[in-house]
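Note that this complex is displayed minus one protein chain, with the remaining chains in position.
In order of appearance the chains are A and B, and numbering begins at 1 in each one.
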Amino acid sequence: MMMKPRFMPWAAAILIAALAQTALADGTLATVKERGFLQCGVNTGLPGFSNADEKGSWTGLDVDLCRAVAAAVLGGADKVRFTPLTAKERLTAVQSGEVDLLARNTTWTMTRDTSLGVHFAGINYYDGQGFLVSKDLGVKSARELDGAAVCILAGTTTELNLADYFRTHGMTYEPVVFDTADQTARGFESERCDVLTSDQSQLYAQRLKLAAPDKAVVLPEIISKEPLGPVVRQGDDRWLNIVRWTLFALIEAEELGVTSGNVDAMRESRNPAIRRLLGLEGIKGSGLGLDEGWAYRAIEEVGNYGEIFARNVGEASPLKIERGLNRLWTDGGLHYAPPIR
Amino acid sequence: MSDATARAIAPPRRRSGPLRWLRRNLFSSPLDTALTLAALYGLYLTLPPLVQWAFIDADWVGTSRADCTSGGACWVFIATRLEQFLYGFYPAAEQWRVNLGFGLLVAVLAALSWRGLRRRWLAAALLLGYPVVAYLLFYGGALGLAVVPTHQWGGLMLTLVLAIVGIVLALPLGVLLALGRRSELPLIRAACITYIEVWRGVPLITVLFMASVMLPLFFPEEVTLDKLLRAMIGIVMFQAAYMAEVVRGGLQAIPKGQYEAAEALGLGYWQRMGLIVLPQALRLVIPGIVNTFIALFKDTTLVLIIGLFDLLGIVQQAFADPDWLGYSVEGYVFAGLLYWVFCFGMSRWSQRLERRLGQGR
Partner (left out) sequence: MNGPPPRRGAGRWTGWGDPRLRAVAFQALFLAAVLALAGYVLHNTLANLEARGIATGFGFLSETAGFGIIQSLIDYSETSSFGRTFLVGLLNTLLVSALGILLATLLGFLIGVGRLSGNWLIARLADAYIEIFRNIPLLLQVFFWYFAVLRALPRPRESLSLGEAVFLNLRGLYLPRPLFEPGFELVVAALGVAVVAAGLLGVWGRRRRARTGRGLPTGWIGLALLIGLPTIAFLLAGAPLGWERPALAGFNFRGGITLIPELMALLLALSIYTAAFIAEIVRAGILSVAKGQTEAAAALGLRHGQILRLVVIPQALRVIIPPLTSQYLNLLKNSSLATAIGYPDLVNVFAGTTLNQTGQAVEVIAMTMAVYLTISLAISFAMNWYNARIALTER
């Protein structure tokens, strides 16, 4: 018995020393390279965006962004580890350096960008808040929802948008707040609430998880702008640029028609924009602190933005979400990458 | 009941048998009879449907919800997910490491309680060596064992890891705090009392919130702490305060003569405590420690609120599977039963220890 008091603190110290990972002070890029993998924060489970299958391998739009960054930085899309995060803890995880990159359907707002110690590196999905209701209710518009019980996810911008929307339209509601998306879906399913509100992309995903998806319908109103994008820590501009330009490279690739399938053939292209994208001429990634093949690897291993969209949430996926605002600017959408030159 | 006096007056009439027992224990007065009948009726209303649901109408084998056709409990849901409930997302190929780790723990405990083994150094080596071995087994990263990141840990395994680490690390801290609380040095005493009362005055949830959102701010920027590690730090800090109060009870129960005799021998403070007082006091509080462990075992469920998947968390999460909607009662019953078996077993063990220690004195 008397041995314990003396030795256990040491054992504790050993354990703590072993588990605590010390990152180097000279920037995220160096840390990631030294560690050999990218630590990426994702949603705990949102079909189409980040979802783990039974074997624990992750897929989704956000997951693919992590993989693209890993390919650009480390030369392998598989050199990434995923940390599932709840809405509440996601920003703290970035602030504390627990994750190098947060790709977890997070809305870009001024508060978050300026006073929470994080930076948004871009927008990988243009979303908006909508409503999911049961068909039985016979509701055709969100304006008919006066007095309804609404299921919401705690600690999100949707909570605030919802309050604004009902207030501006002089309607009342009963907020039923949960910690996880699963709980809100279950609340809706069991009819604890009449309405489920969230970003529309999530509503489509959650509708799929219902026992009878056909009995629920997404209302046409979009009550907010929800630009979702990757988040990095404040104070590391080089890392911010890497994430931002990897995303732009994926968008640029779609605009230029470069896909994972034809990227090798495209190296022969004479189009200077393609040649600059693939690092054959021009700035070649040196400004990012990367080698010239950064964008090539991301496109080759993960695909361009259009491929990523189609595979995870678009026509080739069970969600079948329309491109809508997420089309390229050339097709009337909002995705527009600044020139890579 | 008072046989001795009865015999002194007259030979007792033989009054036993089931009828007499029934009259005395169930129908001794009109009120008693009414209570008995009401209780029996209540049991009649609840027990048979429960048995019907849980056993007679239940489905036990199968692979999907299509196999649940009898209308009773669908234990298939539990069976197909059992592995996840026990190991979380720990890779299937590495699960032997978890089994080996807990098997070793049982072996170490058995070896320590084996009376033949009185060699202190061996015990110390085991106690010190085991955490290192367990860490290597569970986390990996050496000896050719692949690293299993802690976010893949889950289920019963995570619950046990949290409870055991919590108690093992909280004990020494608690001993120090308890000694400090009884110290003659006013500053130390005040510090220890403050620490103990503050942690005991706040709910564990707020401590876990603190550990998960505030702890990273306390360390220099370049240090990052694993989520599980943060939860563990929170649990240990919290549990140490409770442990201190348990140990204090033991220290107070040691007669003053023991302290004085030790002092008379010329022993210094740490020698007095380490060699004379603590061995006796800790022996006394073993049942209290077991009770604290039971409380902690139940409290580990709270980590699901900060996003760790302990046994309850992973069962709860399984309900969201669209293929298995509507089987939450089975999940809760399974988890509840597992927790109950552990807690009830340990509380019985602690009562037995209490009796045995009581007899020894």
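As a working rule, contacts are C-beta pairs under 8 Å (C-beta built on N, C-alpha and C of every residue); 3 or more make two chains touch, one makes a residue touch a chain.
Computed from a predicted model, the values in this text were never measured in an experiment.
Participant: Looking at B:49, B:103, B:203 or B:279, which residue reaches the missing chain?
Facilitator: Reading the full complex, the residue touching the unseen chain is B:203.
Participant: Among A:34, A:78, A:146 or A:322, which residue is in contact with the omitted chain in the full complex?
Facilitator: Answer from the full complex: A:146 touches the omitted chain.
Participant: I'm checking contacts with the chain that's been left out. Which of A:42, A:132 or A:162 qualifies?
Facilitator: Only one of A:42, A:132 or A:162 touches the chain omitted from view, namely A:162.
Participant: Of A:34, A:174, A:237 or A:331, which sits in contact with the chain we cannot see?
Facilitator: With A:34, A:174, A:237 or A:331 as choices, the missing chain is touched by A:174.
Participant: What residue numbers in subunit B mark contact with the hidden partner chain?
Facilitator: Its contact residues with the unshown chain are 25-26, 28, 32, 35-36, 39-40, 184-188, 191, 197-198, 200-206, 209-210, 213-214, 216-221, 266-271, 294, 298-299, 301-302, 304-305, 312, 316, 319, 328-329, 332, 335-336, 339-340, 343-344, 347.
Participant: Which parts of subunit A face the unshown chain closely enough to count as touching?
Facilitator: 6, 9, 87-88, 91-92, 95, 111, 114-118, 137, 145-149, 154-156, 159-160, 162-164, 166-167, 173-179, 183, 186, 190-192, 194, 233-235
Rule of thumb we're sticking to: only the chains that are shown with their structure count from here on.
Participant: Between subunit A and subunit B, what's the gap in Å when you average each chain's C-alpha atoms?
Facilitator: Once rounded, the distance between the two centres reads 39 Å.
Participant: Along subunit A, where are the residues that touch subunit B in the complex?
Facilitator: Residues in contact with subunit B: 1-12, 14-16, 18-25, 44-45, 52, 56, 81, 83-86, 89, 92, 95-98, 179, 182, 185-186, 189, 208-211.
Participant: Which residues of subunit B touch subunit A once you look at their complex with the stated criterion?
Facilitator: 89, 91, 120, 123-124, 127-128, 131-132, 135, 139, 149, 151-152, 165, 168-169, 171-173, 175-176, 212-213, 216-217, 221-227, 229, 233, 236, 274-275, 278-279, 282-283, 305-307, 317, 319-320, 322, 325-326
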